[in-house]
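A single protein chain has been omitted from the complex, and every remaining protein chain is retained in its original position.
When the chains are written out, they are named A, B and C in that same order, and each has its own residue count from 1.
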């Protein structure tokens, strides 16, 4: 999806923060830190990823799926993607 | 969503099976059955519910959302619903 | 797990409420109600089940697992169950 810098930058900031959390897990394992602490950090990474997912999904539906609405074939393909993404979430 | 008997019946069969599983949990608690057994039955109910959810979501997208495609306002409303459902799944 | 009436009754009340929600889904499908409404009710059932699961898990750990602590073999078996339950949650 084509984004301008204004909308891309906050997404990249969020991804970089998640990357930092993942490096934090590596450091905790290297330092033999308590397992419960490491597991809690992993839960925090899941939450951050879900927040990112939520934003990306909304962008996708409001732009990519809406843009495809004028062409039945393209809309069908976009809606198939939504079904696959949702089902993957349910798995 | 308007369904004919042919597509409604299998859905109702699945819901009735889930209702039976829920009654099974009540019986297990009444009989002081082992907690791990009760917790496993609850996990099985979650899986059955997700299967039902997956079928209903696919029906909804292929029929309700597709039907709305010719009218931008209605399509926007249907896509808003998809975003809300997906986000609720992420929560 | 052996329970007295006082601790069993609230659990059964919660299970019966969930059973009522499941019957509600059957009724909504019979009445061809909007899919998004049915999907939201299913999400509410998942939440109610998770609440029940949380209470049962806490009971199990505080009673069954604690009781087994004096006998290494029994404790090991109870901890294996916890691992299996947790992993099933992760699946």
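We adopt the following convention: contacts are C-beta pairs under 8 Å (C-beta built on N, C-alpha and C of every residue); 3 or more make two chains touch, one makes a residue touch a chain.
These figures come from a predicted structure and were not determined experimentally.
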{"item": "Among the chains presented, those that the missing one touches", "value": "A, C"}
{"item": "Where the unshown chain meets subunit A, residue by residue", "value": "1-3, 8, 11-12, 15-16, 18-19, 22-23, 25-26, 29-30, 32, 34-36, 38-40, 42-43, 45-46, 49, 52-53, 56-57, 59-60, 64, 81, 84-85, 88-89"}
{"item": "Residues in subunit C touching the chain absent from view", "value": "50, 53-54, 57-58, 61-62, 65-66, 69, 72, 75-76, 79, 82-83, 85-87, 89-91"}
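Simple rule for what comes next: only the chains that are shown with their structure count from here on.
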{"item": "Interchain centroid distance [CA atoms averaged], subunit A/subunit B, Å", "value": "24"}
{"item": "Between subunit C and subunit A, distance of the C-alpha-averaged centres to the nearest whole Å", "value": "29"}
{"item": "Whole-Å gap separating subunit B and subunit C, where each centre is the average of the chain's CA atoms", "value": "17"}
